[in-house]
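Below is a structure I'd like to ask you about.
Only a single protein chain was left out; the remaining protein chains are all shown in position.
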Amino acid sequence: MTRLGPRGNLFLAAAALVLASMPYWSGLYDMQLASTALIAAMFALSLQILTGAAGLVSLAHAGFFGVGAYTVYLLGAGSIFVTLPAAMLSAGIAAAVIGPIALRTRGFYFLMTTLAFGQMLFFLFHDTPLGGGADGVFLTRPSMMWTVTKSARPAVFLLLNLVTLSLMYLGLWWLMGTMFGHALLGIRINEDRMRATGHDVQRLKLIAFIVSGALAGLAGHMAALTDAFVSPEILDWHHSAEALLMILLGGIGVLHGPIVGAFALTLVREFGQSVTERQRLIEGMVILAAVLLLRRGLAGWRR
Amino acid sequence: MDGFLVQIINGLQYGLLLFLISSGLTLIFGVMGVINLAHGSLFMIGAYLAYVVAGITGDFWLAPPAAIVGGLGFGAVLERVLFQRFRNREHLDQVLLTFALILLFEEARASLVGNEFHAVAVPALLDFSVPVVGGFAYSAYRIAVLGICLLVAAGMVLFLGRTRVGASIRAAAENPEMVDLLGIDARLIHTLVFAAGTALAMLAGALAAPLQSVYPGMGDSILIASFIVVVIGGLGSVGGAFWAALLVGLIDTLGQVYFPQIAGIAVCGLMALVLSWRPTGLFSRA
Partner (left out) sequence: MPSISRRSILAGASGSVITAALATPAIAQGVPLKIGLMLPFSGTFAALGEAIASAFDLHLKELDGKMGGRPVELVRVDDESNPAKAPSLVNRLLGRDKVDALVGTVHSGVVMALVQAAREQQLPLIIPNAGNVAATRELCAPSVFRSSFSNWQPAYGMGKALAAKGVKKAAWVTWDYAAGKESGDGFGDGLRSGGAELTKVLTLPFPETNFQPILAQLPGLGVEAVGAFFAGGGAIQFVKDYAAAGLREKLPLCGSGFLTEGVLKPQGAAAEGLQTALHYGDGIDNPKNIAFRAAFKSFSTHDADVYAVQGYDAAQMLAVGLAATKGDASAVKDFAAAIRAATIDSPRGAFTVSASHNPIQTIWLREARNGENRVVGPAVEALADPGTGCTMT
C-alpha cells in the first residue's frame, strides 16, 4: 500500500475545501449526503490499515463501528469531549477482547471467526435489552462547545465530519510512514519472513486490529452524532462487507483509496435510488464490475 | 424435565439440518480454497424452489429431488463460470464476489417470487403428530427430516470412505496439492465438489421449507451458524462438521429455552472457546 505524495495530498486538500464550502452554495440535503459519504469514508479508512496494510480481511468491523455508535446512546446526553473518547475506547476494548482470539487464526479461519464475532456483537445489541431493542433507538446528541440550531445542523455536521476524516487520514498517513507501518506492510507481503526476521507479528497485528477498531468506533460515533439514531443493522456483517467494497472500489493499494471508494459508492447509490427501487441489483453489479474489471480501484486507475 | 427430552430431539434435528449445509461448505473450503458467503443463499434458493415446485405440482415430494438435481446443475455452472476463476484470488475478492452473489440472488428471488413470507404445507402423508412424553406431540415430518439427514450423512461417509472419487476428494480436502500428484483430474473434482455442496445446501433448504416457512433473508442466519460449524469442526473435515453441527444445534436450542436472550451469543461463545483451545478447529490435522 502506498501513500500519496505532496501533490496528491494537495489535490485531496482541494477536494476537502470544495466540501467545506458547501454551506455557501448547496442545499441542506446535499450537505447531509456529503456527511453520509464522509462517515462511510472514515469507516472504510479505519479498515484500510487492517486490510490494505496488513492484508487482514475482517468482517467484524461493523461491530466496532456499532459499539462506538451505541456508546453515545448508552452514555445518554453528555459532552462530545466525553462521548468521542469513550466511543473510541469502548470500540478499542471490544477489538482488544476479540483480537487476540481472532488473530490466533489465519486465512479463512480469520475471516469466518471475525464474521462470527461481528455477529455476536450484532446479537448483543439486537437481542438483549442493552441496546434499546431490535428496531433501533433515537438518542440525545452530545452537546458541543456552542449550541447548534436545527437549521445549522447539516452544515455544522458536514464540517465536523470533514475535520474528523481529515485528522484520521493525516494520522494514518503519518502512521504508515513509521517503522510500525512498514512492518505491517511487510506482513502483507510475507508474514513468515517478518517472523523470521525477528518481528513480533502477532503483536503488530493485534495493535493494528485495536487501532483499526477504535477508529471504526470513532466513525460510529460520528454517525450517531449526525443521525441521532442507532440501530442494530449498523453492526450487521453486510455493513462490514460494504466497507470492504469501498476499499476495493477505491483501491486496496493506496491509503486514500477508501475515501475515493466511499464517495463513489455513495454517489452511485444516490443515483441508483432515483432511477430504480432495485438497490441490490445496482450494488451487486457495482461489486461484480469492481472485482472483475477494476482490480486496482479508482484511485489506482492511472498507475 | 419431560420437556428436556423433546428439546434434545429439537436440537439434534436442527443440528442435522446444519450438517447438510456445512458439510458442503467445509468440502468446498478444503478442496477448492474458496470462501463462499453465498452458501446461505443457496439454502434460501432451495427453500423457495420447494415452495414453487410444491405449489405448481401439488406434490411436495418432488421438491427434494428437484433441489438435488437443480443444485448439481446450478453448482456446476457457478463453479465453471465464476468460482474457478476466483480460486487463486485474494480473500477480499472472494468475499466481495460472493457478497455480490448474495445481493443478486436476493434480487432475483424478489423479482421472480416476490417478498412475502410463504408457508409450505407439510406433505399429506406425514401430516400427523406422534405423541411423545409430557403431553407433547412431535410432527411426523420433523422425524422424517431427521431420518433423511441421517441417511444423507451415512451416504456421504460411504461415498467418501469407500469410493475412489471419494478418496480423492478427501485427499484433496486435506492437502490440495495431492490431487495433482495422484494424477486425478483436479478440475473435475472441483466442479463435482462445488456441485455437490450446492445440491446439499439446496436440499437442506427444500427440507426446511415446511418447517420454517420461506422468507427473504432466511439464508443469512443459517450462513453464520454453518460458518461456526465449519470453524469448530475444522476446515475440510466432514466428520468434524458432523459433530460440530450436532453440538451447535443442541447449544442453540437449549440456549433458546434456558437463556433466550443470549442464544445467539452462546454459539459464538462456544466457537471462541474452541478457537482459543485449538485455532484450527476440533477435527483438523493441522
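Each chain gets a letter, A and B, in the order it is written, and its residues are counted from 1.
Criterion: a residue touches a chain if its C-beta (ideal position, glycine included) is under 8 Å from a C-beta of that chain, and two chains touch if they have at least 3 such contacts.
Predicted model only: the values in this text are computed from it and were never measured.
Participant: Using the definition of touch stated at the top, determine which of B:V69, B:A119 or B:L273 touches the missing chain.
Facilitator: Residue touching the chain left out of view: B:A119.
Participant: If the hidden chain were put back, which residues of chain A would touch it?
Facilitator: Touching the chain left out of view, chain A contributes residues 27-29, 32, 36, 123, 126-127, 133-138, 150-151, 154, 227-229, 231, 233-234, 277, 279.
Participant: In the complete complex, which positions of chain B touch the hidden chain?
Facilitator: Counting only chain B, the missing chain is touched by 2-3, 6-7, 10, 13-14, 110, 114-119, 121-122, 129, 131, 134-139, 142, 211-216, 221, 253-254, 256-257, 260-261, 263-264.
In this text, only the chains that are shown with their structure count from here on.
Participant: Could you work out how far the Cα centre of chain A sits from that of chain B, in whole Å?
Facilitator: It comes to 32 Å between the two C-alpha centres.
Participant: Note which residues of chain B are touching chain A in the complex, please.
Facilitator: 29, 33, 35, 37, 90-93, 95-97, 99-101, 103-104, 106-107, 110-111, 224, 227-228, 230-231, 235, 261-265, 268-269, 271-272, 275-276, 279-281
Participant: Hey, which residues of chain A end up touching chain B in the complex?
Facilitator: Chain A reaches chain B through residues 51, 57, 59, 101-102, 104-105, 107-109, 111-113, 115-117, 119-120, 123-124, 126-129, 237-238, 241, 244-245, 247-248, 252, 278, 280-281, 283-285, 287-288, 290-291, 295.
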